[in-house]
Each structure stands twice: as C-alpha cells, then as structure tokens.
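Excluded from the complex is one protein chain; the other protein chains are retained at their positions.
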Amino acid sequence: MSRSGSLRAYLLTRVALAIPTVLILLTLVFVLMRVAPGNPIQAALGGHVSQQIIERKTHAAGYDRPILVQYADYLKDVFTGHLGQTITDKTPVTRIVVNNGSATAELAIAAFLVALAIGVPLGVLAGRFRDTPVDTGGRLFGIFVYAAPVFFTGFLAQLVFGVKLGWLPTSGRVGPVTEFTLDKPTHFYVIDSIITGNWSAFGDVLRHLILPAITLGLLVSGVLIRLVRVNMLQTMRGDYVEAARARGVPERRVVIHHAFRNALVPVVTVAGLQFATLLGGAILTEQTFNWPGIGAALVRYLNLRDYIAVQGIVTVFAIAVVVVSLLIDVINAFVDPRVRY
Amino acid sequence: MAAIRLGGLRRTAARVRQARGVPKWLLYTGLAIVAFFTVLAIFAPLIAPYGFAQVTSGGVHFPKQSAPSSAHLFGTTVQATDVLSRVIWGARTAIEVVLLAVALSLVVGVPLGLVSGYIGGKLDRALVMLNDALFAFPYLLLAIVIAFLLSNSFLGQGIVTAAVAITVVYVPQYFRVVRNHVISVREETYVEAARALGAKRRTIITRYVLYNVVQNVPVIATLNAADAILTLAALGFLGYGIQPTQAAEWGYDVSRAIDDASAGIWWTGLFPGLAIVLLVTGFTLIGEGLNDVLNPLIRSRRIRVPEIPEPGAAAREQEPA
Partner (left out) sequence: MTRRVRTRLVAAVVATAALVASGCGGGSAGGGGAGGTIIRGTTDQPVSYDPAGAYDLPSYDVIYSVYQNLLTIPPGGNKPVPEAAQACDWTNSTTYKCTLKDGLKFSNGDPLTSEDVKFSFDRNVEIADPNGASSLLANLKSTDAPDPKTVIFHLAKPDATFPFLLTVASFAIVDHKVFPADKLQPSDKVIGSGHYTVASFKPGQQTVLEKNPTYTPTYDGDEAAKNDRVIIQYFNTSSALKLAVQQGPANGGVDIAYRSLSPTDLSSLKSASGVNVVEGNGTEIRYLVFNLKLMPGDNDAQKTAIRQAVAYTIDRDAIANNVYDGTVQPLYSMVPQGLQFATEAFKDRYGATPNVDAAKKVLADAGVKTPVPLEIWYTPSHYGPVSGDEYAEIKHELDSSGLFDVTLKSTEWEQYSTDAFTNKYPVFQLGWFPDYPDANDYTQPFYAPNKESFLNISYSNPEMTKLLADEVATTNDAKRAADFKRIQEIGAEDAPTIPYWQGKQVAAVRDGISGVEQTFDPSFIFRYWLISKSS
C-alpha cells in the first residue's frame, strides 16, 4: 500500500473512532446531570416558595418527563447544533462557549508558551548535563512547581504582585471599562486590541494575562521539564548521535543539531497530552484569578444545576479534546512512519 | 498468583538496591518524606495537640484567627480550630484517600488491562473506546461530577467518595499502560513458546505477562498517588470534597485561607499549602527515582573500567628478576 493510501486509511479510522467516543461522553454527561438530585428550579427557588409551586414549575419545564424522552431530545438537539439557552440566565450556550472558550484558549496558549519557554530549555539542560547539579536542580524545580497546587501559587502571586506591590491586577481578563469599550472581532483580546489599534487596551490585556499565564504555565513546565529531559537522555544515547560524536562533531553541535531536534518531536505529543492538564489547571486558575473562562462557567453552572449549560459546555469540551488528540495523531502519523493502523 | 507478582517485584527491588548516585538520593528522600507523613497519619490522635474540629480545651474557647503562639504553634483558623492539628489530621485524610484510591485503581485497572490486552477482539475494542472517552473528559471535571453525584448518595461526603472519584479518573491510566505493555509482551517469543507447549491461557497471563507488566506499576502508582493528592486538594478547594466537621483536608483549609491572606493572616493557608507541596513532592521523588532506576533506556549503571596493562609490561614481569 502506498504511503498516502495508508495515511488516508489511518485518518479515516481515527475520525470514525472519534464519533463513538463523543457519543459515550455525551451520554455520560447526560446521565451524570440527570441522576444527581435536584434541578435548576429547586436550586433557584427552594427555601423561598412552597414545594407545590416548585413541583408545578418543574412539570411545566418538562424536567419530570421520562428520562429516555429527555435523552432523545438531548441527542437531537446536540446533533442539530441546537445547544440551547441556559436555564439560569437565558444565554445561548454557543455564546458562552465562544466568549468563555476564547478566554480559556487565550490563557491556555499563553500558559503553554510560558511552559515551553521555561520547560524546554531547562529540560534540555538537565538532560545534557545529566546527574550534575544543573540536572538535579532542574528536576527538583520541575517537581516542586508541579507539586504546588495552582490555587496556592496563584494566590501567593496575587498577594505579592497585586496587593503588596500593586504592579499587576489580580482578577479578570481586562479592566471593567476596557471590557466595555474594546471591539472584539475575534474574541481573543490580545489580537483584537492589536487589530483595532487600541494600544492602551493592549497593555491592559497583557497586564491581566501575565499572572495567570505564568501560574498555569509553571505548572505545565514542571511536567515538560521531566518529559523533555527523559527524551533527551534517550536520544543522546541513540546510534546516530554516537555516530556524530565518533565523527568528531563538537558536543555542543551534537546537542543542538542532533539530539535537540529529535527530542522535540515528542513535544507535539506532549502538547496534546498536556491539554488535559491545562484544562484541569484552567478550572482552578480561572477560579483563583476570576478569569471568565469555560472552566469557571462550568463550575458555576454545575452549582446552579443548569443542565443545559453544563451539557452544552461539556459537549464542546469533549469535542475539542477529541479534535485535538486527532490532530496530534495526524501530525504524528505524518512525522513518524511507524505510526499507522 | 501472589507469588508470581512478588517475583516480578523482587526483580524491581533488586534494581532499586543497586541504585547509585542521584536516583538513589531522590528515591530515599521521597521515601523519607512519605514515611514521615505516614507516621503523622497513623499516630495523628497521639501527635496532634487537638482534634480537627476542636474549638475548646479545658473550658476555654480558642481564639479566632490568632497568630502562631506557644498555645497554638501554627495559629488558629477562622473557625477557631488549631492549624497544626488540622495539618496533622489532614495527613491522615490524605494518606487514607490516596491508599484507598490507588488500591481501588489497581484492583480495577490492572486486571482489566491484562485481560483486554491479552484477549483482544471485540472486548478489547469496546474497553479501549470507553477508556479513550474517559481520557477525553477533563480529569478534574470528571472528578468533580463524580464527587458531586456520590456525595448525594448513600456514601455521603467523605473519604470513600473522594477516593472513588479519584479512582474513576485514574483507572484509565493503569488500564492503558498495562494493556499496551501486555500487547507488546504477548508477541514475545517466550510467550509463543509457552503457548506452543500447551500452557493454559490463565497460566500465561499470570506467569509470564503479569510478571513483566507488574514492574511498570510501582512507578505509575507513585506518580498517581502524587496526582491523587492534588486532585483531592482541588476537590476540597472547589468545595466538592470533605466537610471540615468530618475530617481535616488541606485543600479545603487553603480555600478558606484565601479570604484570610489578603487580610494579612498568612498562617491559615501557608501550612496546609506547604503540606500539600511536600507530600506530593515526596511521592513524585519516589516515582522519579524509581523511573530512573527501572527504565532501561535511561538507567545508568556503574561500569568498572577494566585496567589494561601497558604493552610490554606483562613480558617484562615474566623476565627473571
């Protein structure tokens, strides 16, 4: 079979497999939300009006219909793209996903850049100078930074840089007034402020982005350091590296030109694997820094028992993760000929 | 079967004893830290000066949010409980939850991975799809939802609920690693040979495959223990974890302390936070050390450089004096 033929087959198989995965996730979400006690009306009005009124409203809203009927409706809505309106604040779910999702995406990208900037050089150095203080230092740094809960480091950072020194703001994505006045064609504030030439907004956006991005980025860099280091060690033992050394290539060139490049290939995979860490950390970072992202929205709607919001958001979450891992596998398939189905 | 598993682990232990240099120090430091916390956990009633929800002693009500002093070494919280006691009792909660979660994950994940990897076929494909689906779910979200669900069931909010929530998140990891390893091992020649010789499937799985695969488990288990503590703290921080009157939990204490910190009250959050960092570091060091020692790709062994005598020396030696 030709290379492109098997690649195509591989891609098709992966896409085909993604669909049942998404279905399972959707069912999981539905079951979890419905099985848990209470409903949005109870959450909103309980303790303020009598049970009879609550039951009447629950019936009117259709929450006491047979569960299979509700499930069928749910699936129909998802597959026709009607994610609906949230129950608790009547907002179209797609709007939440776009606005909050872009906030989380911006944070995640910034955090990942920070993680790369810190984690890759440290990991390479640790691998290169194995078992020296540089190596141990780098590894310990990686371990500590991952062990410190992101809500702990985040709050310490807020306290030092926000309250004590007063250099940086401690919550939100941008100041209240700028939030209102900035034009947002792409919903990525960094890009939007550049496109519209709003330079004071640009500065404001960056100032709000620094602390959360560094806090979350440090967390991921901890993992990156260890992974890059291990890859470096394995690569530096590789035959072609030995061959380069035997040819008399200086060690520095060996590291940079041979080992480094190949050690980076798994970084793409690592990026995908860390997506889950980023999203998990994002929930906590968003909580700590009051960042209006998809994680914060999720926690809020979960507390309000807002089925529709939670289902919609988690659906998009799940599809995003599936798409990202698909992309990772595709890139891997292109790069590494051993990976085929 | 237990003997077989022990056999595999004995090989692991041997390699650990052979460790030298940095991996050895990582390993031992990690073990020391974890041992310290385990001692705290086991002897909490004896070590902790007060109970985790205690607000009076000898008829005197504890002061609220008081700084570290001789009466309260780490100070008191906004609920007038002793911080030091809550940190020590929190160690018990953390160790209990982690042990339970890791044990449950092993008991569920390893056999599933074994069976699925070895037998293959439809069962394998179905399990892998389910596994990938669980993986795609953001882990913290999954833990939150499960904790949410279970806390409203007969289990209530407590250690078992937290442990089960963490288990559900980590079982896919064990499953995936074990299964992948099983797949690579089952094609090995010695396994084929065993099959050719007519060994029962059960024997092959337990004697050959498990023996090999189980060596991966300690590394994953310690790294997962570290993650489990972080997940437990995250659940406590977000309010889905254990209530303060049921048990002490570091994540919950940090979440209450955030209010305090901006008012200049640093002791209610610093100590539980440090405890989390230390214990997680301890488990991670063990995992890293084990990985260094066991992973053949990066393991370094002390090689004794042989002494090669200079040419001619041997001949000279043989000449009569």
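The first chain written gets the first letter, and so on, giving A and B; residue counts start at 1 in each chain.
Everything below uses one rule, namely that contacts are C-beta pairs under 8 Å (C-beta built on N, C-alpha and C of every residue); 3 or more make two chains touch, one makes a residue touch a chain.
Please read these numbers as outputs of a predicted model, since none were measured by experiment.
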{"item": "Where the missing chain makes contact, among the chains that are shown", "value": "A, B"}
{"item": "From A:28, A:96, A:126 or A:224, residue that would touch the chain that is not displayed", "value": "A:96"}
{"item": "Chain B, residues in touch with the chain not shown (by the definition above)", "value": "53, 55-56, 61, 64-65, 78-79, 151-152, 239, 243-245, 256, 258-265"}
{"item": "Contact set of chain A toward the excluded chain (per top definition)", "value": "36-38, 40-53, 57-58, 60-61, 86-91, 96, 99-100, 158, 162-163, 166, 169-172, 174-180, 199-204, 206-208, 210, 287, 289-290, 292, 296-297, 300, 305"}
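The rule is simple: only the chains that are shown with their structure count from here on.
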{"item": "Centre-of-Cα separation between chain B and chain A, whole angstrom", "value": "24"}
{"item": "In the complex, chain B residues that touch chain A", "value": "21-22, 26, 129-130, 132-133, 135-141, 144-146, 148-149, 152, 226, 230, 233-234, 237-238, 251, 254-255, 258, 261-262, 269, 273, 276-278, 280-281, 284-285, 288, 291, 295, 297-298, 300"}
{"item": "Residue ranges of chain A touching chain B (in the complex, touch as defined)", "value": "17, 20-21, 24-25, 28, 32, 35-37, 130-131, 135-136, 139, 143-144, 146-149, 151-152, 155, 159, 163, 226, 230, 233-234, 237, 276, 279-280, 283-284, 287-288, 298-299, 302, 314, 317-318, 321-322, 325"}
